[in-house]
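Just dropping this structure here.
For this depiction, one protein chain was excluded, whereas all remaining protein chains were kept in their positions.
What follows is subunit A.
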Amino acid sequence: MLRYDSTSSSAGSSSGSLSSSSSSSSSKPPQQDIDGLLAGAGYKVRSSELRQVAQRLERLETAMGNSPADFSQLASDAILYNPSDLACWVDSLLTEFAEPPPTCSSDFIVDPVNNQTVVNSAWTAAEPHTPQVHQNITYDEQQSLDNQLTVVTAMEEDSGIRLVHMLMTCAECVQSGDLSLATSLIDDMQGLLTHVNTVCGIGKVAGHFIDALSRRIFQGMGGGSVNGGSAFENEILYHHFYEACPYLKFAHFTANQAILEAFDGHDCVHVVDFNLMHGLQWPALIQALALRPGGPPLLRLTGIGPPSPDGRDSLREIGLRLAELARSVNVRFAFRGVAASRLEDVKPWMLQVNPKEAVAVNSIMQLHRLLGCEQTRNSPIDTVLSWIRGLNPKIMTVVEQEANHNQPGFLDRFTEALYYYSTMFDSLEACRIQPEKALAEIYIQREIGNVVSCEGSARVERHEPLAKWRRRLSGAGFRALRLGSNAFKQASMLLTLFSAEGYSVEENEGCLSLGWHSSPLIAASAWQAVPAWDNHMSSS
């Protein structure tokens, strides 16, 4: 299976120069003076600080020399953050294992969540820092893959490569407007499909891309009924996608962990969920809050979702079920549903946020839908980010597909999508439960259709990579909260429990991503609004 990452990165730059990096916090000093060779090894240290860092490493070494056996035990319990930032990393270790460091002029060290130094928040845990958040789901035990997957013959491999080549050529024709050639290529490709195994691998994905291209050519730019499924249908597909692979579970789990930590010490908390669906994310949070030392807070949940056409109030139904659960674990709970077809139709007053509450805004794969065509000053994304900021949330959890599917050029988008969804389909091969697997594939297929065959306001799947989101959110007055080693560890453990081998969690400057075989497919990050008086940017 071919895979590659076409986002250009500074990886492998042997000249030592630093390309533009994604700064996660607007208050970080500019990236000059970073040691280029260490940057190539994945570490950010300023040349001017090298000596200091070296001295602290020495102190740490001496401290460790006195009690080496305690170290690995302490390491298991400590919560560590952002290992790329060597200076702060070493300081946090020093505080854990030795005496506090001398005053560090770097401002990375302040933990914005509770205004203490990052290292202190690691200290305060006598027991594990937060109660375990585990999802209350049933999931068949994954068996290891046996020879069920058909062996790919040389001819198939060859046809597979040819298919990819033809897909690219076809996409190129579509971009340049040569629709007659594109059409004949579609025919050829459909013929080629018969020589290729379409049960798995490149054949399966290629089939979906051929369909999407076909739809684009024959139905015109409006796109048509790709995303035409009813809200009810979409919820079902989403639920099966949730069950079939770990991406959504990871999203929920990681966001919940961060929300739980952000809510620490607050008695009135309010979660705003930008896409309630079946409320799959919330039972675990409710249970975790119930187990909180000191007792649970009053929890309000506002769930946003599309209006139900047939008189059902599906939002309310979900709310009732969650209320039932909350009651059973003695968590005071209130639910409010906000029906809106599009996120940009939601106004902040609908959420009825109380100034005394700690607010968490939770967006699982919703923000990209706001990146619609016109990038005007008051585009939907700016408007929404602005009112989120106005709510002054304790935390905003953002999970997005780690993909570049919003480029203006069609061929670029197509190429990215081909790679991204091949990888995703590949990971789905590991799923052995039906109908979850089949319906999950339809869910993904619809996404592919939207990316490839829709344009304008119909194209809502405008995924952008984490680096872009970092810039966008920083520019909108948000600062990244770092997800630390405990979140990483628990995410990794969750994966081992619920998923096949091949998935991997990675840490990237405070954000976590989940991928298949070293290709990240979904990225989770947490944010907080920068206080207005600190803001150097104009608010939109």
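Structural remarks
By our rule, a contact is a pair of C-beta atoms (placed from the backbone, for glycine too) under 8 Å apart; a residue touches a chain by one contact, two chains touch by 3 or more; residues count from 1.
What we mean here is this: contacts and distances are computed from a predicted model.
Choosing from "MIP18 family-like domain-containing protein", "Alpha/beta hydrolase fold-3 domain-containing protein", "Sestrin 1" or "Cryptochrome circadian regulator 3a", the protein name stored in UniProt for the chain missing from the display reads "Alpha/beta hydrolase fold-3 domain-containing protein". When you scan A:L80, A:V399 or A:C511 for touch with the missing chain, the hit is A:L80. Set against the missing chain, the residues A:G65, A:P309 or A:P355 yield one that touches it, A:G65. Summary of contacts with the chain left out: across A:A54, A:L179 or A:L497, the touching residue is A:A54.
Interface residues of subunit A facing the missing partner chain: 1-15, 35, 37-38, 40-43, 45, 50-51, 53-54, 57-58, 60-62, 64-65, 68-69, 71-73, 75-76, 80, 83-84, 86, 90, 93, 144-145, 149, 161, 164-165, 168, 415, 418-419, 485, 488-489, 492-493, 501-502, 504-507, 517-520.
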